[in-house]
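Shown here: the complex without one of its protein chains, the others still in place.
Moving on to chain A:
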Amino acid sequence: MTHTATPQSSSGGDVRLHGISKTYGSFTAVHPLDLTVPAGSFFALLGASGCGKTTTLRMIAGLEDPTTGTVELSGQDVTDLPPYKRQVNTVFQNYALFPHLDIFENVAFGLRRRGIKSVKKQVEEMLDLVQLGPMARRKPQQLSGGQQQRVAVARALINHPQVLLLDEPLGALDLKLRRQMQLELKRIQTEVGITFVHVTHDQEEAMTMADTVAVMNGGRVEQLGAPADLYENPGTTFVANFLGTSNLIEAEVVEARGRQDGDLLLKAGDAKLRLPAERCSAAARTGGKVLAGVRPEKVSLAHADDAGSIADGRNRLPGRIKDASFIGVSTQYVIDAAGLGELAVYEQNIERDGRLVPGAEVVLHWSPGHTFGLDADQSLLAGTVDADAGADLDEEAA
């Protein structure tokens, strides 16, 4: 065995993927991809099922051979190394605990394979870290889902890998336990300082845990950035819809340049909207089309009678309340905006206006700085549940 395990290698290694791709016959799971995961960071690969995120992870682990490209760990090219020679460990989906071994032996497995004789102390410490000390002699199938998950983490972490790969590690847990484990994993990562690469389809999970999120779609990385950055400045409709909810409005560019405040002037229906030029990822020219987007919680709602009291300079759209659902901290409205389709508005429940009931005429208004602009040449529904359902139907039809 060539690898040398250094217990003090708690500073994780960085992962560099160069032009890595994977094709199965005529199907391309991952298009050529360049990705750098800085050492010690918590990195999430986020996307719907079949987007290539797990394949990318498996190529880092060595469980899948890339069709093209190279994998580099801490500056060393490991593309041709088999998985058992890479200083990388994986927490598998559904954990893949060895059913014929007890918890102690599951955790000790990696140490024993590297010829380490006295494993007792290390294993016991690791089991204490994940609070499973008393369970050491149980078999995996005698443990609950949350406990099995912790065993899987302990089994991987005990080897002090340069990079820990997590493949939907929380997918099998119920919501409450998942929240708890998210914080737990984040705590462990901060403590041990190992680079974590986490694959998930849950956007909240990715945003809660990761420093950097790469949103993948159709075998490509759509956008990469810090969670807040991705959320506030989505670059594509897929990212805008997959991370949270977005209102996307088709608009025509009336004035592309020349304004002193650096804003673009748009026309959507009869309304005029302003969009800061630096927040528009599409090439905007006068007469062209863009998609103007705004997050539902950024939009305020005023009854049509109070339209006059809205401050100047705010973007405004008229509409009618179609539906209102009260969910405690906020009320979620569906607004039928004339000629622009349905828009979502989330209002904090601070001072509720009794007139804002379904059927009421309202004005939506928000700060122009919260508007983002996207290329109009893409599907408005990409990344939404509707788009997924449509894709499924297509598959069934074919």
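Note that contacts are C-beta pairs under 8 Å (C-beta built on N, C-alpha and C of every residue); 3 or more make two chains touch, one makes a residue touch a chain; residues count from 1.
Keep in mind that, in the parts below, contacts and distances are computed from a predicted model.
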Refer to UniProt and select, among "Protein-Npi-phosphohistidine-sugar phosphotransferase", "ABC transporter permease", "Stage V sporulation protein AC" or "Carbon monoxide dehydrogenase", the name of the complex member that is left out. "ABC transporter permease"
Candidates A:18, A:139, A:179 or A:355 - the one touching the absent chain: A:139
Where the complex has a chain not shown, which of A:59, A:88, A:119 or A:230 is the residue touching it? A:88
Residue among A:16, A:155 or A:295 touching the omitted chain: A:155
List every residue of chain A that touches the chain not included in the displayed model. 1, 3, 61-63, 82-85, 88-90, 92-94, 96-100, 102, 109-110, 113-114, 137, 139, 142, 155-156, 159
